[in-house]
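The structure's right below; bear with me while I get my questions together.
For this view, one protein chain was removed and the others were kept in their places.
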Amino acid sequence: MKTNDVILQTTTKLVFFIIFLFSIHIFFAGHYTPGGGFVGGLLTTGAIVLLLLAFDLKTVQKALPFNFTIVTGIGLLLALGTAAGSIFFNVPFFTHAFDDFTLPLFGTTSLHTAMIFDAGVYLVVVGAAVTMIQTIGGDA
Amino acid sequence: MEFLMAIVVGILFMAAVYLILSRSLLKVILGTGLLSHGAHLLILTMGGLGGAAPPVLTEGVTDFADPLPQALILTAIVISFGVTAFILVLAYRTYAEHQTDNMNLMKGNDEHD
Partner (left out) sequence: MINLLLFPIILPFLFAIILLFFKENIRAQRLLTVIGLLISLVAALYLVATVKADGVQAITLGSWPAPFGISMVSDMLSALLVTTTILITLFVVIYSFNAIGEERERHFYYPAILFMITGINGAFTTGDIFNMFVFFEVLLIASYLLIVLGGEKRQLRESIKYILVNVISSALFVITVAYLYSVVGTLNMADISVKIAEIGQPGIITVIAVLFLLVFGVKGSLFPLYFWLPGSYSAPPIPVLTLFGALLTKVGIYAIIRTYTLFFVHDTGFTHGLLSALALLTIVAGCIGALAYFDLKQIIIYNIVIAVGVILFGAAQMNEAGISGAVFYLIHDMLIKGALFLLIGIIIYVTGTSNLRKMGGLMKTHAPLGWMYLIAAFGLAGIPPLSGFVGKLLIVKGAFEAGDVFGSIIILASSLVVLLSVIRIFVYAFWGDPTIVELPKTNRRTFRKMMMPAVALVILSVLFGVGTEWLVPYMTDATDVLLQPSIYIDAVLKE
């Protein structure tokens, strides 16, 4: 039987971007308040799972043509690279650097190398979780 | 408060042991999930419940929460999340291959497969 999922699909097209933007917000909010790469990544995965529910695996793969294993790899590289940067300055591994910068538009902003690390975590979580769901979902 | 938490942890462990000893693979996995929840709650309790106090220690502050147990739990939760996801996929594959989720039927050694 062919189900009629016009409402779900139309809503998803809208809600996907809301969730995605919110996940980016949560990711940046993690700098000082609750949030961060892990939660942000899970939210993004949630958005992608919603897409998978509304459409099918093939459509989603066409819409998001990433190899999510590679996404995981890039995330790991980012995280390791940030942590390993300290090796070149001969300070203990994982030592982070931060300072306040005055940027156009944003005003005085505190920038932190830990954010690059968190971006790595974000990518790893998205990559790994989506790979898992695709693997199980593709089987049925 | 600690006393109450100890009881909750005890109940979680009890349920976990009961589920782990059952025959169905899915129940066993749910049991390991409960077991790790109990363990996480135990860390939180063991670190001392700080209540609503902030996890910072500066001069003049006498009432503060220990931030370390929370960091430990976060790590442990992420790990158990990953392991549980893996084990669920594995259980699914095992079920597809063996056509059973009964642990009793998954015994065996070289002589009788």
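The letters A and B name the chains in turn, as written, and every chain counts its residues from 1.
By definition in this document, a residue touches a chain if its C-beta (ideal position, glycine included) is under 8 Å from a C-beta of that chain, and two chains touch if they have at least 3 such contacts.
Remember, predicted model here, so these are calculated numbers, not experimental data.
*Asks:* Have a look at A:Leu77, A:Leu111 or A:Met132 and name the one touching the chain we're not showing.
*Replies:* A:Leu77
*Asks:* For chain B, which residues lie in contact with the unshown chain of the complex?
*Replies:* Within chain B, the residues that touch the unshown chain are 20, 25, 28, 32, 35-36, 38-40, 42-43, 45-48, 68-69, 72, 75-76, 79, 82-83, 86-87, 90-91, 93-94, 97-98, 106, 108-110, 113.
*Asks:* Tell me which stretches of chain A touch the chain missing from the display.
*Replies:* 69-70, 72-73, 76-77, 80, 84, 86-87, 90-96
FYI, only the chains that are shown with their structure count from here on.
*Asks:* Spell out the part of chain B that touches chain A in their complex, as residue ranges.
*Replies:* Touch list, chain B to chain A: 78, 82, 85, 89, 92.
*Asks:* Spell out the part of chain A that touches chain B in their complex, as residue ranges.
*Replies:* Per the stated touch rule, the residues are 38, 128, 132, 135-136, 139.
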